[in-house]
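Omission of a single protein chain aside, the complex is shown with its protein chains in their original locations.
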Amino acid sequence: MSLATLAPSTGNPFAPSDFERRKLRAVTRNKWIMFACCAVLIIPLLLILTHIFVQAAPVLSLDYLWENPSNKGKSGGLWAPLIGTIYLVVGSLLIVTPIGIFAAIYLNEYAKDGWINRIIGITVTSLAGVPSIVHALFGLGAFVLVLLPGINSIVADPKDPDTLWQAGLLTASLTIAVMNLPVVITSTREALGAVPLAFREACWNLGATRWQTIRTIVLPNSLGGILTGIILVVSRAAGETAPILFTGATFFKFVADSGMDKVFPYNLREPFMAMSMHLNIISNQISQMPDKMKFGSAAVLIALILVINSFSIVLRVWLRARKRW
Amino acid sequence: MKPSLLLPAAVCSAIIALTGCNKKSADDGSQPSSKKMTEIRAKGSDTMIQLATAWSEAYRKVKPNVMVNANGGGSGTGIAALQNGTTDLCNASREIKPEERAKVKEVTGKDVQEFVVAYDALAVYSNPANPIKEISIEELREIWAEGGSITTWDQVNPAMMGKITLFGRQNNSGTYDYFREHVCGKTADKKQREFRGGISELNGSSEVVENVAKTPTGLGYSGMGYKTPNVNWLHISAKKGEPAVEPGTEAARSGSYPISRKLYIYTAGEPSAEAKAFIDWILSAEGQKIVAQEGFVPLK
Partner (left out) sequence: MSKLVAPHRAKEAGYISTPQMTKPRGSGPSRARFQLLDRLEKPIEWLIRACGWSSIIGIAAIFIFILKEAAPMVPKLDWIYFFTNSRWIPAPGSGNEASFGALALITGTFAVTGISLLLAVPIGLGAAVYISEFAQGKVKETLKIVIELLAAIPSIVWGFIGLMVLGPIVKGVFSAPVGSPWAHTMQFLHLSSGDAGAAQGTNLLTGGIILALMSVPLIVSLSEDALRAVPDTFREASLALGANQWETVRRVLFPAARNGLLAACMLGMGRAVGETMAVLLATGHSNRIPHALTDPVRTMTATIAAEMGEAVHGDAHYGVLFILGIVLFVVTCSINVAADLIIKGVKGKTS
């Protein structure tokens, strides 16, 4: 082939040849295919969410959130499961946050390089990948069958069934805490790692000890990332069902309809109701459940999770704007 | 506020909130106007869950300070709860087995008390598009049991074509157990025949009926109280050639319908005073009226 055949006969020497035009078409076609991949994710999701909220519309109202469920969930509202989920979230946060933050501090500040860091890294990843039903079995085996009898033998009076500790808020919170430990550790590690070494070096040069540096400079500057991790924990704790199935959640528990007992109905030693468990049972196991109640429960749970996660997104955007280094 | 103080402050306030302000739903001495609430836990049969809920709500009007918490999970779950000590009453749609009785005695030290509270008939449902109207126990055995020879509708009756799609209950259901014992029969060496593999195991009596309604080749078993206008129930004869009986109140009570059963409540040892009062109320005219309303067969 000579140069003459390669060069186009029309004026523009830079116009694409047939071969190049085919390749450009392939690029556009592939771009559209990949965009379609994104669309395949987003459009069905939007359609499904719209369907759920439309089906739930007849029941959604503020009263729906304030009333207790009645008639096995076929009528009434969602207050008891909602407050139960809030209790569960607070309980597990109290347990997992200190342990997770300290663990991340250890990994990032005290045990920087070396085999111990590698092994802990692997165990964090493994813990993150454990199926939720295995966490439930662990909660059953460790907390319900070993911790509870231990507590009962110390504080409970065998003749008075009211003081007996049952599988309830405590065991469920512990199980959810173990499940979310990797999340806190990972997000705190990232946040601590984002603080430049220069900050720490300046502190050390001024004579501060390691703990003083962490306490005064590193932790306050990574608070944003830690908060993001905490919000992630909140979202997961609110949505998980399997770990609380046999470690403390119940489908039906009597909750007062008014007064102080309505706002603080549960305590650590008794089973409690939870949104995820409620949705699980009413969609699956109650006969003749009106569809709108099922969709209503799903809609409230989805809305709760989306609101919590949008806090996290807003927080991240705000933090990135505020970063001073 | 210093970040290092945030954590202890949050911990303290949360501990106060979780344990300090809390009152148990039982005995609350500080509020003189509330009476002592007694809670009776009932667990077990999904067949009886509607009935148990109806009883629970009606009993609240008779005795407002007694709360009967009814949960499902299947008769097996209820009996397991009796053994684990996590329930007061066990609703069961099948009789308790001798080995289960022994286990309860071994674990709790008490004998199992049995109360018959209603009768029920297990209906076999088919789709309205299916022209077949009656069937015999022998044919049902070959359809449902392991190693059975009937897999398509035309082996029963040439009027209907297609592979039979079977809908049953999950394996901790009393209905499952009862149907297996009375329909699947025994093998040559006197052992109980199990169900064949590949049956859809549904949670709940009305799910079976709903699924049969939507599947032209469907066949399923469930309590007779769960019939809807969208399904037919088959008339069943004890042997092929004998007259086929339709499920009904009199047929169930007299036993002429081949698959009729009793519904039970079991307790470990003597029930507590409140629980005994509840069971007595169930056996009285009021409780039995609710049995009839829910589609089951009252004792008298």
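As written, the chain order gives the labels A and B, with residue 1 at the start of each chain.
Convention: a residue touches a chain if its C-beta (ideal position, glycine included) is under 8 Å from a C-beta of that chain, and two chains touch if they have at least 3 such contacts.
Remember, predicted model here, so these are calculated numbers, not experimental data.
Asks: For the chain that's not shown, point to the residue among A:Ile120, A:Leu223, A:Ala256 or A:Leu319 touching it.
Replies: A:Ile120
Asks: Looking at the full complex, which residue from A:Ile48, A:Ala202 or A:Val263 touches the chain that isn't shown here?
Replies: Spelled out, the listed residue whose C-beta touches the missing chain is A:Ile48.
Asks: Could you tell me which of B:Ser126, B:Thr217, B:Asn232 or B:Thr267 touches the chain that is not displayed?
Replies: From the options B:Ser126, B:Thr217, B:Asn232 or B:Thr267, the contact with the absent chain belongs to B:Thr217.
Asks: So which bits of chain B touch the chain we can't see?
Replies: 4, 73-74, 76-77, 80, 83-84, 97, 103, 161-163, 165, 167, 170-172, 176-177, 180-181, 184, 190-194, 197-203, 211, 214-218
Asks: Please give every residue of chain A in contact with the chain that is not shown.
Replies: Per the touch rule, chain A residues meeting the hidden chain are 23-24, 26-27, 30-31, 33-38, 40-42, 44-45, 48, 51-52, 98-100, 102-103, 105-107, 110-111, 113-115, 117-138, 140-142, 145-146, 178, 181-182, 185, 209-212, 215, 235-236, 238-242, 245-246, 276, 279-280, 283-284, 291, 294-295, 298, 301-302, 305-306, 308-310, 313.
Rule of thumb we're sticking to: only the chains that are shown with their structure count from here on.
Asks: Measuring from the mean C-alpha position of chain A to the mean C-alpha position of chain B, what distance in angstrom results?
Replies: Result: the chain centres lie 36 Å from each other.
Asks: Going by the contact rule at the top, pick out the chain A residues touching chain B in the complex.
Replies: Touch residues, chain A against chain B: 71-72, 87, 90-91, 94, 97-98, 162, 169, 215, 219-220, 223, 250-256, 260-261, 264-268, 270, 284-288.
Asks: Once bound in the complex, which stretches of chain B touch chain A?
Replies: Within the complex, chain B touches chain A at residues 3-4, 7, 10-11, 14-15, 17-19, 21-27, 37, 39, 46, 49-50, 53, 57, 67, 69-73, 203-207, 226.
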